[in-house]
Every structure is written in structure tokens, then in C-alpha cells.
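Missing here is one protein chain; the remaining ones are kept as they sit in the complex.
Here is subunit A:
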Amino acid sequence: MSYVIQAEGLQKRFGDTKALDGVDIAARRGTVLGVLGPNGAGKTTAVRVLATLLKPDAGRAEVCGYDVRKDAVRVRAMIGLTGQYASVDEELTGSENLRMIARLLDFGRAEARSRAVELLERFRLTDAGGRAVKTYSGGMRRRLDLAASLINRPEVIFLDEPTTGLDPRARNEVWETVREVVADGATVLLTTQYLEEADALADRIAVFDHGRVIAEGTSDDLKAQIGRQTLAVRAADAARAGQLAAIVGELAGERPEVQEPTGLVTVPVSDAAMLSALVRRLDDAGIEAAELALRMPSLDEVFLTLTGHLAEETRSENLVAEGSLA
């Protein structure tokens, strides 16, 4: 198994702020690595270091086997980057933007033109291709930006908050594109503040907070790491909710919550084995379960447990800092 993105001990400081404080991340070929964290956590800085826009103060990083510091030009030939703020030229048309970047990637004039036509079609921008980008909607602009980062058919694609500020429909389109490029063999590093997005797209997730990776693994790993699954059980006869709650409480060793008027009994559990014990006890007591489930915690809960704060609460205050410094 080969890692196409590999970073060890990355450090970057801006004045007094430690934007990266010893970051280790790795992504295997053909997978999506989700970098999840609130604004100011260091996600953008990490992307900028890996995309050779920023030199780390310490640590080592390789992309496709090339060192981002010593072999920056080679790294750049392998990657595509879509920034947090769409970095296409607003004054030019969509088609001109794509052709210009293709020419900078040493495509011939005719090649550049046909690649632009191909990508505009793929991103449903054919009709808008001849219009200046400043007339585009946010979603169209983001699609063009994505198209621009795919011109070279890069091995590794960095998407820095690709769906921030997009409406749900435009977001779904971006998700669809990410799935397509991964299906075609590319490796994607995606930063996001949305837990839902990481859950939906990423094979593995690295949770960032204050310039450090505070947890890493699959979405299920992270949920299991918290170890707090929730048992939810409801009796077919709502009148027996009290009796049910007593049995559940006894088995879990913790006082369950009973929701009114549904009679749904929930309790956090750490040992999934209690499920079979519960089924036996319910049989003995003659209680028929209308609903019986062990629920994984949501990523929101995971984040709260890992960091002690919610993922999106620091959004506005750090927006300026990260945008301008990084």
C-alpha cells in the first residue's frame, strides 16, 4: 500500500500563532482524506504546505514521493489545487481561464482549447463558457475552479473547503465530482468544517484542532473511539415504558432517558454485548420491542468530545486570520 501524501511533524508559525504544531497525516492512493476542523485549526495552512505554497518551519512532507521543499516543481506537476476562495480570474471568461491554465501546463494551443471544451461540458458550463467569470453564481464559480484544478489530470487534488458557502444543490454537485475523480484513481485531500461532508466523502478523517491532529481514522473508528454508542429501545405497548426503562437501567448501570410520548428509552452504552442480554430479559418479561437499535454517535458528538468545543462555533472569528496569514 502506497501513500501519495505523507507528512510528518509539520510545523508552521505566524508570529505568535502556531498554525501547525507537529502535524502528521497520510493518504493512500485513490482515497479521500478528510481534514476536519474549525476555522483557525490549521487546515488551510496544512494544504498550503503540501501544495508547496508555503514552506514549513519544521517537519517533512512528500507528495507522490517528491519532497515538497526540495522538489517543489515536481510536486506542482502532480497536483491540482482548489482554494478556499475561488482562484480563477474574474475578468476572463470561463473558457479563457481554462485555456490559460492549460497553456501554463504546456498544452498546445489546440489541445488547450479541446481540454477547455471538454471540462466546460463536464461541469455543465458550456453555455457560460464565453461569459466573464464575474457574472457567474457561487456554484458555477466553484465548478469552474474545480475544472481548473483538473486540467492536468492530477494524481493528487487538494480541495480547501470546496463547499463552504454553497447551497445544498451546488454542494451535492461538488460531492459528486469528488467521487468521480476518486473513482478515476486520483487521491483527494479535502478540508472541511462540515462533519457531514467528511462523513459522506472521506475514507479516513484527520481531526485538526489548534494546529494538531487530535484524532485520525475512518469515520467509524472515530465514532467507536468515543465509545459512547446509544441504545434505543421502544416497547410496542407504550404503557410498559416504565418497566422497560427499569430493565435497561439495570443492565446499563445508568439511568436511561424516557422520551414522552413515544416511550423511547435511550441510554449510553460502552459494551455492545449487553444487547443480547437485553433481548433475553425482554423475552422473560414478555415485553415486545417495536424498536431496538444501537446507535453510533454522530461526528458532531465526536468532535465535541475530542475538542471540548463544537466544530463550527469559532467560524467567524478566525476567518480573517487564516485567510490572510496563510
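To be clear about the criterion, a residue touches a chain if its C-beta (ideal position, glycine included) is under 8 Å from a C-beta of that chain, and two chains touch if they have at least 3 such contacts; residues count from 1.
Quick note on the criterion: contacts and distances are computed from a predicted model.
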Among "Formate dehydrogenase", "Transport permease protein", "Biotin transporter" or "CoA transferase subunit A", find the name that the UniProt record gives to the complex chain excluded from display. "Transport permease protein"
Among listed residues A:122, A:210, A:281 or A:295, the absent chain is touched only by A:122
Checked against the full complex, the residue among A:7, A:41 or A:54 that touches the missing chain is A:54
Which candidate, A:57, A:89, A:257 or A:301, sits in contact with the chain we can't see? A:89
Going by the touch rule given at the top, which residues of subunit A touch the chain that is not shown? 2, 4, 29, 48, 51-55, 64, 71, 73-74, 76-81, 83-93, 96, 100-101, 103-106, 118, 121-122, 132, 148, 153-155, 176, 180-181, 183-186
